[in-house]
Every structure is written in C-alpha cells, then in structure tokens.
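I have placed the structure first, in the form of structure tokens, so that the comments after it can refer back to it.
What follows is an incomplete set of chains from the complex, kept in their original frame.
Order of writing sets the chain letters: A, B and C. Residues in each chain are counted from 1.
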Amino acid sequence: MERTSVEETLTSVIECMRACNHCFSKSLQEEDLHMFTECIRLTRECSDICTLALNALETDSAFSKPIVALCAQVCDTCAVECGRHQHDHCQACAKACERCAEACRTLVAA
Amino acid sequence: MERTSVEETLTSVIECMRACNHCFSKSLQEEDLHMFTECIRLTRECSDICTLALNALETDSAFSKPIVALCAQVCDTCAVECGRHQHDHCQACAKACERCAEACRTLVAA
Amino acid sequence: MERTSVEETLTSVIECMRACNHCFSKSLQEEDLHMFTECIRLTRECSDICTLALNALETDSAFSKPIVALCAQVCDTCAVECGRHQHDHCQACAKACERCAEACRTLVAA
C-alpha cells in the first residue's frame, strides 16, 4: 500500500479511536442512560478495532486489508448510532467514525 | 517465576477476563442502568488489564510483576463494585475478580 | 448464536491465544532466528485477533461473525507457518491455531 494514503488513514483511525473512548466515558455520565446503551457498546468495539487496524497498518501486516475493511464496517454502525444523538460527544464521535470509515474504504480500494 | 504458580494465575486471569466481558454486556441490558455505570466502566478496564497480564505472563515479560500487581488493584476495585449488586452476572464477576486479585498478589509475592 | 458452540469456540480461542504468545516468546530465543521472523509476526497478530474474538463472543457483539471469520483466516496462516518448524512451541502453536480456525469456521457457519 502507498505510504501517503496509509498516513492519512492512520490519522483518521487515531482520531476515531480517541473520539470513541471519549464518547464512551461521556455517555456513561448521561442522565438518560437508556438512550446510550448502544453507543456505549459500539464505542468500545470501535476503539478496539481501530487499535487493531492501527497496529496492522503500522506493522505492514498481511491482514491490513481485511482488518481495515472490518474497521470501516464497525465505524459505519457506530456513526449511525452516535449520529442519532445531538450531544457533543456523540456528534463528534459520529463525524470521526464517518471520516475513519471513508479513509478505511479508500485504502482497501487502493 | 515458577511455572506451576504462573499456570494457576493464568487460569484465574482468563476466568476474570471472561466474567468481566460477560458482566459488561449483561449490565448494559439492565433496567436500572444507573446502578451499573461503574460496573460497566470497571469491567471494561478489568478485561483490558487482564489481557495485558495474560500476554505478559505467557511471553515471560520483564514487566510481568508490575503488570500483574496493577491487575490485582483493578480486580479489587471491580470486585467491590460488582459485589454490591445481587445480580448473577455481578456476583460471578465479583468472585472471579477476587480470585484473580488473590492469584495475582500470590504471584507478585513469590 | 447457540451458547454451547460459543463455549467450545471460546475454549479454542483462549488456547490459541496462549499458544501464540508462548510461541512468540520462544521463537525470539531460537538460534536460527531468520527461520522464525514470520512466526514472530504472525503469533503476535494471531494473539491480538483472538483477544478481539474472545471479547466479541463474550459480550455478544453484533460483529462476532465477521471478527470470528477474520480470526479463522489469521489462524490458518499462522498454523501453516508454525507447522513448517519441528520445534515444540511451533508444533503446539500450529495445532492450537488449526483447532481454533476450525472452531471459528463452525461458529460462523452455524
């Protein structure tokens, strides 16, 4: 894979991992917790698959493509779920997940 | 470190990691979610430090002792929090955390 | 997914994760290190995807199937590579990876 596009993807993956962790923590502090159960689940999962993708890309793994493709899939689902809430942490997380999913798909298609 | 006691600790660490993941998932399905916010946080953290401890022990890491000591500390906190709830997943998690904390401390003292 | 088959898969995933970590550590101590570079890479990756699979199964993740399918793929590759060496740690790792790949594929097909 070309190094420039890997760099751009890595930046998006890191931003997504951070936004997911932040949203996980903030969602647990919300009053209306029942609205956020899927956010809490998905931000944890999304953060974990982002970590795997980051390690794969940075170590030139032979499995980078399927891992990054799976990362895009989890990001899409997390973006839809967090996008349903107007709270800052959810909106920021949804945007970071969307950008990450797109960057991952671009890399897989390259 | 002696292999027998490492084996026993590993078994406890794996049981704890599994119980924490199960409790995380079940806590998110509870009616009275506000009672479980700390369980949800702590079971995720406990599962992650257990993974690190397992990898450290299995790869003979030079940092096994401080990692296992930190694992005991997180397990203790998670055991206290989950122990406050009568729900099966919390009681099972509290017991697994207690056993893991004890096994970890025994290994560190060895 | 049915609980019995999930339990069996979890046991195989845990055994595989442990065998991979052990093989990683032992491979780094071999005289003829150049024979083991791919083992070292793959056992690390296989241990990490096993951790993700274990967390997904234990938390009833919506992504369990694609994660477990990817786990089978990494296990297959690691089994082939470790299977080429007669050393105990590599043979044990290859067998654990084969069993894990099969258990994962059975679960995905269920």
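The rule is short, and it goes like this: a contact is a pair of C-beta atoms (placed from the backbone, for glycine too) under 8 Å apart; a residue touches a chain by one contact, two chains touch by 3 or more.
Note that this is a predicted model, so its numbers are computed, not measured.
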Whole-assembly copy number, given 3 chains displayed: 4
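By our rule, only the chains that are shown with their structure count from here on.
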Contact graph of the chains (line, ring, star, complete, other): complete
Between chain C and chain B, distance of the C-alpha-averaged centres to the nearest whole Å: 22
Residue numbers of chain B (touch at least two other chains): 25
Sites on chain B touched by chain C in the complex: 10, 14, 17-18, 21-22, 24-25, 47, 51, 54-55, 58-60
For the chain B and chain A complex, residues of the former touching the latter: 25, 28-29, 33-34, 37, 40-41, 44
For the chain A and chain C complex, residues of the former touching the latter: 41, 45, 48-49, 52, 55-56, 59, 61-63, 66-67, 70, 73-74, 77
